[in-house]
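Removed from the display is one protein chain of the complex; every other protein chain stays in position.
Which chain is which? They are A and B, in the order written, and residues in each are numbered from 1.
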Amino acid sequence: MTFLRNSWYIAAWSNEVTEQPLGRRILDIPIVLYRALNDSAVALFGVCPHRFAPLRLGRLIGDAIECPYHGLRFDRYGKCVLNPHGRGARPAALNIKHFPLVERHGACWIWMGDAERADEASVPPLDFIDDIGGRTVVRGHIHSNAYYELLTDNIMDLGHVDFVHSQSLGSPSFATARAEVRVSRDGNTIRCDRWMPDDLQSPMLETVYERRGRVDAWGDVTWYPAAVMKLSVGMTAVGAPRQEGRDIPSAHIMTPETKGSTHYFWASARDFKVGDDEYSRQFLEAFTNAFVNEDMRMVMAQQEEIGSADLNALKPALLSTDAGPVQVRRALTQLIAAEREAGPA
Amino acid sequence: MTFLRNSWYIAAWSNEVTEQPLGRRILDIPIVLYRALNDSAVALFGVCPHRFAPLRLGRLIGDAIECPYHGLRFDRYGKCVLNPHGRGARPAALNIKHFPLVERHGACWIWMGDAERADEASVPPLDFIDDIGGRTVVRGHIHSNAYYELLTDNIMDLGHVDFVHSQSLGSPSFATARAEVRVSRDGNTIRCDRWMPDDLQSPMLETVYERRGRVDAWGDVTWYPAAVMKLSVGMTAVGAPRQEGRDIPSAHIMTPETKGSTHYFWASARDFKVGDDEYSRQFLEAFTNAFVNEDMRMVMAQQEEIGSADLNALKPALLSTDAGPVQVRRALTQLIAAEREAGPA
Partner (left out) sequence: MTFLRNSWYIAAWSNEVTEQPLGRRILDIPIVLYRALNDSAVALFGVCPHRFAPLRLGRLIGDAIECPYHGLRFDRYGKCVLNPHGRGARPAALNIKHFPLVERHGACWIWMGDAERADEASVPPLDFIDDIGGRTVVRGHIHSNAYYELLTDNIMDLGHVDFVHSQSLGSPSFATARAEVRVSRDGNTIRCDRWMPDDLQSPMLETVYERRGRVDAWGDVTWYPAAVMKLSVGMTAVGAPRQEGRDIPSAHIMTPETKGSTHYFWASARDFKVGDDEYSRQFLEAFTNAFVNEDMRMVMAQQEEIGSADLNALKPALLSTDAGPVQVRRALTQLIAAEREAGPA
């Protein structure tokens, strides 16, 4: 269970990062996030090199963060700019690591690996959740006591929907399980598309999509390393083009916190009822309920059975519906192996 | 701390097993229990071989249990009878282990070892708690964060009664501690009998036995592997035959959950106030109180001091009152060693 280091992870939604320091553990490394005077978001190693006090308990003084224990101050590049003790010596050992951070798609993306390799162009293209005219985006953040790959599996294999979400999103005719699944890979991007022609969808989806009875429906996922997914769920009249129906894209981003827990960021964009705040509230509540009380409940129960073992070490039986998760796990394993072989920059 | 596998353990009281799946960990193995359409109780490995979701969260569809994560269905023999995904292939790897289960004496007995060796004739003979005419049986189930052998010790050595139960069952003259103790072994059955002639018993027992002042009393325990005990406590007038007094037999069955926890099943049968539900309620309440607030409190405090060590590794000082526990631990060690030497069937 090694993490992919040279990759962009969402550390926080942009609106979570303010002038009040925010502590967040990412890839099992303590990080402190805050917003500098010029409004840029900052990510530093979250612990003081002096006595290992967590900087999240500190305060901002201008752009600098003050250690809450002995008052060392670090600027937004991690350089110690004030030692209030004795003659105030500031040897290099007092500087802390600064992490590349890019703000895009309403989120703060952190680069946990070698800074020289941080390429902003490689931030996964989640343009569809940018807050621009003609759409409304809702965002959520769920903390889960499960390893992030189990959560990635859960999105890459929508075959679970009819069962885990039998009371909400699941198809009464098991259309999602019976769907035609097509997996394809393009470089490090993997798609897993599900096509459910002429079948029934759940009452909850019928309401959201404003279309009842038999439909052509789809659930297409695109994965970017390490654990960023775009999911497009839609439906249209049987035989009609997709464009005549409705498609709701959502982003599902898993940021490993520790080897046993994950920050699950999700966002959903819609081009109907745009700006309808009450609808947004209901939508957020309904999906948060499905994710927390259905997905997370199941994945955490699964995690409890697996314990600290790696899923594959337990030799899970494979079903056809696992094609997506298996491809993703394989790609990720390759990337991690390549990273280890390459060594530090 | 190896468990004896080839042995019958109570997995649940019969009335706990219904058409609602019940998850229970036994010998550190997850088990799911449910009642099939023909009313027979079923015990299967409790985790799906696909993604390790716990089947206790699933639902019954006829006799089959459905995995709550991806909808695989297993019949009451553990065979996968439905894979709702893709073409529905059902390779042998999808089957789960089925455990022999016998329903007897109001309990579901599970065999955790080699199925070929499961002999129904070896279920410990607890006929005295069968629900038949002329007696009333009450049953309890207590979860304890202690290793099961500590709980067996507690029953095999009633020398604790006067101290642990000084406010309830204990003799004010320490009759139980001073009792004559006789231990005998017959094959794998061990008896530990206590005889307390012409002595005082507790006010609580005086009330239950409807006999005050000096009495001849006894507390006889019979142990069957791995941790099944029949305890007969009684008293009669000094010098009178036992039959003229009153004897209340009870069963104390310890089913290891993990290496640090136990399912403690107990039952008590009486041939007086038969069918008196209010008396049964009071009796159950009084004894549950003694077991939970007195025995369990003490054994769990003991477990905390012992930690994860084996009791014997800590070289406990021995008292004469330990004759019963020592014989039982020795017999159990022999059985476990024999099982290991025999290897799998």
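Note that a residue touches a chain if its C-beta (ideal position, glycine included) is under 8 Å from a C-beta of that chain, and two chains touch if they have at least 3 such contacts.
No experiment lies behind these values; they were computed from the predicted model shown.
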Hidden partner chain, touching residue among A:49, A:125, A:140 or A:197: A:49
Options B:181, B:269 or B:296, residue touching the unrepresented chain: B:181
Hidden-chain contact residue, picked from the options B:61, B:237 or B:319: B:319
Sole residue of A:14, A:83, A:189 or A:232 that reaches the chain not shown, by the stated touch rule: A:83
Sites on chain B contacted by the missing partner chain, in the whole complex: 153, 157, 159-160, 162-164, 174, 177-178, 181, 298, 301-302, 304-306, 311, 314, 316-321
For chain A, residues in touch with the removed chain: 30, 47, 49-54, 57, 66-72, 83-87, 89, 91, 93-94
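Methods note: only the chains that are shown with their structure count from here on.
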Rounded Å distance, chain A centre to chain B centre (Cα mean): 47
